[in-house]
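Here's a slice of the assembly, chains where they normally sit.
Residue numbering begins at 1 within each chain, and the chains themselves are lettered A and B in the order written.
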């Protein structure tokens, strides 16, 4: 069976990686779908985010990474995926996922499974990591090495 | 892969049945684990609940039903199950499941996946069904036929 782990992953965190790893133990194949990012304060453009998720998931044999320019349900149809996997950290996260899961099931009968976040990543969100990166603090405890490296390189470029 | 759907199922509802059906499409084998019921106002004893879940899941080929007298993690070890499947209807449900999922992962590294309840069963809980049954109202819109039949038979016996 095939599942999709969707997100904007701006940036991809160790919490996201944990969800992808756990999904890859539950399903034969996992596609990570990197979507458009509506946040005002975005860190990386879509192509860079796709590359960073790919670099971070290289060790995971059954995992592929693709950009998702449109709706998740259309991505599911195009990639022949029947199940969406999402992480949730809190009641509030779950309520957001609940509405999207029910809507996606209504649109194309796709299934959604929620994986409860591990305690150690419960406070790690992309938006907090973006703030920490902007504040010039070390983000390496929260994101894969590829993201740390890319952030440092893009700073060098910008400061040249 | 094998998964367990645990619960006290007093009584088993159409919402529970929906979760078991969805789990059976995600996993090769599903064991429904019928636990002890700590509610003061219990409706059916353990053996009857096991029988009613069995009767209700008869159509589902890959589903078996077993009593669970002890801890869920021990049931998982004894039945060689690596994944727990639970339904959740609301933020509040999810918060309860989150703590149990993290504790179970801490005890034996078992995975938990949460399936968001379908809208049509979002308000159906065993405790509300017990109240309705006690109030002598028809519970057939909320539970499998086997449960309706059993409740009627047990009333005849009691009123004899």
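By our rule, contacts are C-beta pairs under 8 Å (C-beta built on N, C-alpha and C of every residue); 3 or more make two chains touch, one makes a residue touch a chain.
From a predicted model like this one, the values you see are computed outputs, not experimental measurements.
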Since all chains are copies of one sequence and 2 are in place, the complete assembly in this file amounts to a copy number of 6
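Here is the rule we use: only the chains that are shown with their structure count from here on.
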Need the CA-centroid distance for the pair chain A / chain B, whole Å please. 32
Spell out the part of chain B that touches chain A in their complex, as residue ranges. 1, 22, 25-26, 83, 88, 90-92, 94-95, 97-98, 101-102, 105, 111-119
